[in-house]
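For this depiction, one protein chain was excluded, whereas all remaining protein chains were kept in their positions.
And now, chain A:
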Amino acid sequence: MTIETKAETTLGITPSQTIGPFFAYALTPRAYGGPELATEQVATDGIAGERIRVEGTVYDGDGLPVGDAMIEIWQADPQGRFHASGNAGFTGFGRAETTSEGRYFFETVRPGGLPGPGGARQAPHLTVSVFARGVLVRLATRIYFSDEAANDGDPVLALVPAGRRDTLIAQRGGDGVFRFDICLQGESETVFFEA
């Protein structure tokens, strides 16, 4: 199958700008009493699947916590299906503001594996976007899970230099919580993607 684009001319896209420091009262307005579009509670009642908690801290290049970031996640359900509509059931979308200590968490269900490029299966993962003051364009990354054997065959992890792959894998602690820190810059910098 060949793909071609029809239109002869295209419009340039609207460039990205930083979310800035003052988004919370609009995008994550719990403390302001505003209506929340989505929260860190992604697993809604009645959704089957293994409940998981992912938490971590966002750090800057000096190792200081980033207390004004917004994290969004997007994921498939345990059967590896994305929902076309958020009107009912499992939306697969979560949004969280970091605390002043840079911390965030999500409570969700473990996603299933997915088809990937070239017929390879993708290991279960969360798609992650990071927005913050000082970040001009959405930073895209992924959260994989340390206890998934399928990580070894994942076609996206395979694109990442072996020495940096660990930055994409949430480690499960003794308490069952998956820990995933996001380092925007520096020695243990998280892998970010151009998508």
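Definition applied: contacts are C-beta pairs under 8 Å (C-beta built on N, C-alpha and C of every residue); 3 or more make two chains touch, one makes a residue touch a chain; residues count from 1.
Here, contacts and distances are computed from a predicted model.
Here one chain is missing from view; checked against "Protocatechuate 3,4-dioxygenase, beta subunit", "ABC-type polar-amino-acid transporter", "Protein meaA" or "Cytochrome c oxidase polypeptide I+III", UniProt names that protein "Protocatechuate 3,4-dioxygenase, beta subunit". Of the listed positions A:76, A:96 or A:169, the one in contact with the omitted chain in the full complex is A:76. The chain omitted from view is touched by exactly one of A:105, A:145, A:178 or A:192, namely A:192.
Contact between chain A and the absent chain runs through residues 1-7, 10-27, 29, 31-32, 34-38, 60-62, 64, 66, 68, 72, 74-76, 82, 84-87, 91-93, 114-117, 122, 125, 127, 129, 131-140, 142, 155-156, 159-160, 164, 184-186, 189-195.
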